[in-house]
Structure formats: C-alpha cells, structure tokens
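All protein chains but one are shown in place.
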Amino acid sequence: MEYTDKVMEHFMNPRNIGEMENPDGVGKVGNPSCGDIMELFIRVEDDRVTEASFRTFGCGAAIATSSIITEMVKGKTLQQALEITNMQVAEQLGGLPDTKLHCSNLAADALKEAIEDYRRKQDDPNAE
Amino acid sequence: MEYTDKVMEHFMNPRNIGEMENPDGVGKVGNPSCGDIMELFIRVEDDRVTEASFRTFGCGAAIATSSIITEMVKGKTLQQALEITNMQVAEQLGGLPDTKLHCSNLAADALKEAIEDYRRKQDDPNAE
Amino acid sequence: MRRIYLDHSATTPVHPRVASVVNRYMLADYGNASSVHSFGEAARKALIRAREQVAGLIGAEDREEIIFTSGGTESDNLAIKGAAWYNRKKGKHIVTSAGEHHAVLHACKALKRHGFRITEVGVDSEGRVDPDEVADAIEDDTILVTIMMANNEVGTVQPVAEIAEIARRHEVLFHTDAVQAVGQLDVNVSELGVDMLSISGHKIYGPKGVGALYLRKGTRIRSQQHGGHHERNMRAGTENVAGIAGLGEACALAEEELKFRRSHMIRLRDRLLDGLQESIEGLHINGSRDERLPNNANVSIAGVEGEAMLLGLNAEGIAASSGSACTSETLEASHVLSAMGMKPELAHASVRLTFGRENTEEDVDYVLQVFPGIVSRLRSMSPLDY
Partner (left out) sequence: MRRIYLDHSATTPVHPRVASVVNRYMLADYGNASSVHSFGEAARKALIRAREQVAGLIGAEDREEIIFTSGGTESDNLAIKGAAWYNRKKGKHIVTSAGEHHAVLHACKALKRHGFRITEVGVDSEGRVDPDEVADAIEDDTILVTIMMANNEVGTVQPVAEIAEIARRHEVLFHTDAVQAVGQLDVNVSELGVDMLSISGHKIYGPKGVGALYLRKGTRIRSQQHGGHHERNMRAGTENVAGIAGLGEACALAEEELKFRRSHMIRLRDRLLDGLQESIEGLHINGSRDERLPNNANVSIAGVEGEAMLLGLNAEGIAASSGSACTSETLEASHVLSAMGMKPELAHASVRLTFGRENTEEDVDYVLQVFPGIVSRLRSMSPLDY
C-alpha cells in the first residue's frame, strides 16, 4: 500500500478544502459503510469550472484524489470536465496502489455528479 | 540421541573385543536387516564366567553394551550371570537414549544365549 | 525525525538478547537437530532449553507438551484442524466466537468444506464473549470450543477459565488463542484449564515465523504437515532451531519482566486514553476498559477515517494501526468492531495504539501533543459530524 510522493504531498497539503458557499453544483459519492464519503463543490461561469472544493471522509487516496481533481478541473469547460476519468486522476498522482485504484478513486465520479447537479439546477432554477 | 560419557568411553575403548579361541559358550543375537549383530563369547570355570569377549556390528549403544557386559559378567556364577538384565546393562552405562533402550540393548540376551550354549555343550559334549 | 512505535500488537522488535541467541544458532551452532554429531547435539539442546522456557512461561507441566510451529497462525490451524480431524468420528461441530482472529475463523471456515459445522457465538459491545452463550452453543456432537484469551484489536480479555470449565463439563476440547495474552497477562495452562493454547514469537519480542502450540498431555490431534518425525510426529519439517531458541529466550524474558511490563504498559495506556479523551471531542474507547490488555488503546474518533489518521501519525513518526477498511486486505471494516455492533462510520474511524516494553511517558506525551492537531486537520475536510 505504498503511496507516491505526489499522493502524500496532496494528503498532507490538500488544495481547496471545505464546503463552498453557494456552490453552483455539488456531487456526493460513497457512503459511510464503505469508508469513503466525498463531497465536491463547483462554481461554474460561462460553462467553465472556475472553482472547486471538497470535503472527504476517507483514506489517503480518497483525500489526495479529491484534492488533485479540484486543481485538474479548474478552468476546464464542463464538457472537458466530464471527460476526466478516475484513471486520469490516479495517473496525475503518479499512480495509486491496486486496492485503492478500485475503491477510493471516486473523485471523477463526484465531479460528474456535481456537474449533473449544476445542470439540473440550470434546467429548473427553482430546484433546491 | 545423546550418549553418556560412560557409553562414549566404552565405545571409544571397548573392552575384550574379538573372537575367543575355543570358547565354552557363544551367544549370537540380532540380524543384519535390523542393523545390529552381537556375538558374545564366554569361558566358564567352576560354574563361573572367567572371561568374556564380543564381536558386534552395530551402533554406539550396541558396542558399549557389548563391551560393558564383558566386564560385568566376569567372576559371576552362571546363575548370577543369567540374572543380568538389559536394563541393568543400560544402568551401568549411566542410561541409554530411549530409542536405543528398545533396540540396541541386546547384550544380556547375547549372554543368556552364550550360557545356554555352554550348558547345551555340557549336556552333550559331542555337540558342535 | 522522532519515531515512536506503537503497534506492538501487530509485531514487536526482536529483543537484543533474543537476537543474540538467534545469531548463535545461525552462525555457530547451526546443526540440524536430527544429526548424530556434535552440531546436531547443540541444536537438540537448544530445542530442549526452548521447550522448557516456553513451558515455564505458561505453566505447562512437561516440556513435551510444547509443539513448535511457524507462528500463531499455524498453531491455530494445527489446534483446530488437528482436533477436528482427529475427532471427526465423535462429531463435526465446533464452537468459536465472532471476535476471533482470522487464523481461527478461517481455519474453521476451511473445515466447513469437509462437512464440519461452525457456531460463532457473538460478542457484546465491549467485545466480550458470554460463557452462557458458549454453553448453549454446545451440541451433542461438539468436539471443540475455541475462544481467544485476549482480542488483538480491542484488547478485551475473555473469561477463558470459565469457558474452559464449561467445555470440560461437556467433555469437549478447549483451545485458546493466547497470542496477544502471553507476555502481558498471567497465562497458566493449569489454572486456565485449557487443552491447547497458541503462542506466537513475534508478539513477545521474539522472531517472526516461529510459534508454539501447547498440547496438554493425553490430548490427541492429527498432524497437519507431513514429512519427517519432528515434534513428536505432530509437525514435520526441520526445526527452526535459531527461531525456536529465540522464542524460548523471549519467553524467559517475558517471565522475568511480566510484572514490570504489565504495570508499565497499563500506566502508559491509561495516560494515553485519559489524555486523548480530554483533548479530542467525539472520541470513543473501543473494548472493555477494565478487562483489557495492558498495552492496548483502541479508540474511534468520529468523522475521521482510520487510514488517514495513520498517515497523519506516520508523518509525525508515530506507528499505529486501524480497523478501517482501507487498512485491511479485504477492504472491509474490522470484523471485530462490526461484531461489537459498532456503526460503520465509527469502525472506519478507529485507531489502535499498542504499547511495548520500550515505550516511555515521553512517547505518550508526544502522541498527545500531535494527535489532536491531526484530528482537527482531517476533520476540517470531513463532511461527517462528530
């Protein structure tokens, strides 16, 4: 279960942590029983993600993937953001241990949920 | 399979080895397939064992028991000699390892055979 | 960087006195104990001495009641499978508990393929087995009860003597996995009334890869590893002389130090638990507070995942462990915490700190100094309340 230096760097100094005030989209994945819960918040302007932040209950990999995706997504169009895969996130971190690859590598899923949440709100501005 | 010092002393410096010329009795026990063959020769005068010698193919215990019984028996009456047990031989050596106690501790048996051989010859002086 | 090892229930450093014994049998008296010559004799003597040392520590009457194995896992497997196969004609039912080590649970599970039935009695919220439940679980064809002496995760000590008494009353063999208890608690096979008891070297400052099974005189089991006639035909394989001599020395050391170890570790443990409870909100102590291994502190810290805490602690030089899914090979939270009825989010939030003879109060104070900061940092990014 060896983490790369990049993973440890993001774990020790995670970027963009915390709940966002009035986010444009929120994605939640995982659940307590499996040991990982990830919340991703995004702000969207002109169809681009301008800001992202996260709150994560989870292992080192879960925290590092959350952290790095908030950097990866910044400035990307929604379409580009949707194309980010969990695999790419892991690659950006210099790889993840096998077991982590399959279980704590959920950041891209959270991002997708956040974008869908944003789009849903766009379609129905009154929705909570 | 630890031998006592006494066993090793008799193994290294066995007493009374070799075939006896014109013995009064010969006892043979053991067989090649079990790994021990013991021949005990005795000379008898006035119903007493005056001399004994042995030839043995066998392990350290077999050689040491052969050696010591030739000393133990010297000067004993035939009746006394017949009363010597394998256990007593082992005791005289300060004990034998368990496995040896049951398999290579045949000297008293050889002595009995030698005495029987002597008596047989006494009964029938022409017998070979 | 300061490094503080607080994972002694996972494994211990080999004591220098033990290591020097091991070295002697690696480098000088390296003979095979089956050999006739003087090298073999030295090896045989080492085995006898080690058998006496192990027997001495656990109050066995006869050194021949000690069978050396490759570790606690093998001891458990040999006891359970050995007893099961030997007694299969008497019955095919085994009673164990949900809180046992995997070496016990999975050995039992392996027997299921062969038609044995296993009853796992539960544990309460502190991880304790109720002797009455064991009594109720025993059936006509029960051949073995196996309940550990002390739990490796939460440190809860089981009422083993009482359960052994129940087993004896039902004429059922009783085995206990004492891998964590030995060297910390008074372990006396006569007083406990056990038929079989497992020991592991590396939990008591001995080498890894060596252990022992106490097998009460007259107790018959079937050997599980076949080959030469080693260990009174109960366990084939060239004896690991150096490792066994090391285990023996570790047992002698444990006997000498037992009182010191217990009081020393209880002091450190309680200092840590009290300190953590004061400085960290939402902290829950896992396991029994009273019937507890001297060296075990196990807590759940609401809202913070276990592996993340371990990484944080490790970055500060502190080595600990966790029952979180992320630290297990099965990716499931600790089966012990689950059996205790703990909610998953708390099970994933558990941290175990286990002391050793070389730890100091300064170590505890250092942990108390850095741990709250780690927790608040992780909580600052956690979506869970506490």
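To keep things simple, chains are lettered A, B and C as they appear, and every chain counts its residues starting from 1.
In this section, a contact is a pair of C-beta atoms (placed from the backbone, for glycine too) under 8 Å apart; a residue touches a chain by one contact, two chains touch by 3 or more.
Quick caveat, the model's predicted, so the values are computed rather than measured.
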Q: Looking beyond the chains shown, say which of C:Tyr5, C:Phe116, C:Phe355 or C:Phe371 touches the absent one.
A: C:Tyr5
(Q) Across the whole complex, list the residues on chain C that are touched by the chain not included here. (A) 3, 5, 7, 10-14, 16, 18-19, 22-23, 26-27, 30-32, 34-40, 70-74, 76-77, 101-103, 106-107, 109-110, 200, 202, 207-210, 224-229, 236-243, 307, 310-311, 313-314, 318-322, 327, 329-330
Q) What chain B residues would touch the chain not displayed? A) 1, 3, 8, 11-12, 14, 17-18, 28, 32-39, 54-63, 66, 99-100, 103-104
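As a convention for this text, only the chains that are shown with their structure count from here on.
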**Q.** For chain A paired with chain B, centre-to-centre distance based on mean C-alpha positions, whole Å
**A.** 91
Q) Any idea how many Å lie between the Cα centroids of chain B and chain C? A) 56
Q: Provide the C-alpha centroid distance between chain A and chain C, rounded to the nearest whole angstrom.
A: 40
(Q) Give me the residue numbers in chain B that touch at least two other chains, ranges are fine. (A) none
